[in-house]
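One chain of protein is taken out of this complex; the other chains stay put.
On to chain A.
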Amino acid sequence: MSQRKRSKGSGFSQGEEGDDDCTPSQMRVLSQGSRNLERHSREQVDQKVSELVQFLLVKDQKKIPIKRSDILKKVIGEYKDVYSEIVNRAGRTLQQVFGLQLVEIDTKHHIYILISTLPRAEGENLRQDDQTAKLGLLSVILSFIFMKGNSAKDGAVWEFLRRLRVHPGERHEVFGDVKKLVMEEFVRQKYLEISPIPLTDPVEFKFQWGPRAAKETSKREMLRFVAKIQGKDPAFWTSQFKEAEGSPGPL
């Protein structure tokens, strides 16, 4: 009879190694967890893991950051006592099957997004639609912010975009209400952080990278993007280059 009381999902095809070596304190934690697990049947917990995976996938397809409170309310429900187990298994499944990682971008309010852990590929044929255009616009804004020293005033951003024939006041052929897209949608999706600058009247705003931008791309990539457009070497911008080389994030 195995010493491990940790119950595994039936038919779960995950390579869960590392379970074989448990320290005594881990055993105590595991057996507490497994007592909770026993209150719910294996099938029920499996079901919850699967529901959580689907919930996370659906939310993330729409780039909506996922709040822990939503997870608890809409998926976990009365399985709160095995919350960690369910979330951990869902995370492992997302990684193993989808190549997606569950990342907490706000540790205070417990907000999550999914990031692809697959290496970048050229000519990726992800759905080419309005989304692609929006991401293009976003890249331009993010790179502008980075080149300006990681923070830019709204006036400067809109002036820059005006040169690309994107005006906050006018309805854009592709982006529609651009002001709403930039100041609401991109902010809600955590790509941008826009905060009012104190003591300005009329109020001016500061544009910075949001936590999703920081996870999904990197300063290095942004610099490369700018360099490509301008036909120069990234090292041309010495201070940004130094900063980009020293920064974390995907290559």
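Here, a contact is a pair of C-beta atoms (placed from the backbone, for glycine too) under 8 Å apart; a residue touches a chain by one contact, two chains touch by 3 or more; residues count from 1.
In this text, contacts and distances are computed from a predicted model.
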Hidden chain of the complex, named as in its UniProt record, picked from "Guanine nucleotide binding protein (G protein), beta 5a", "Non-structural maintenance of chromosomes element 1 homolog", "BHLH domain-containing protein" or "GTP cyclohydrolase 1": "Non-structural maintenance of chromosomes element 1 homolog"
Selected from A:S116, A:N150 or A:Q230 as touching the chain missing from the view: A:S116
Touch criterion as defined above, residue of A:S41, A:Q54, A:S69 or A:N150 at the omitted chain: A:Q54
Hidden partner chain, residues of chain A it touches: 9, 11-13, 46-47, 49-50, 53-55, 57-59, 61-62, 74, 93, 96-100, 116, 118-119, 121, 123-127
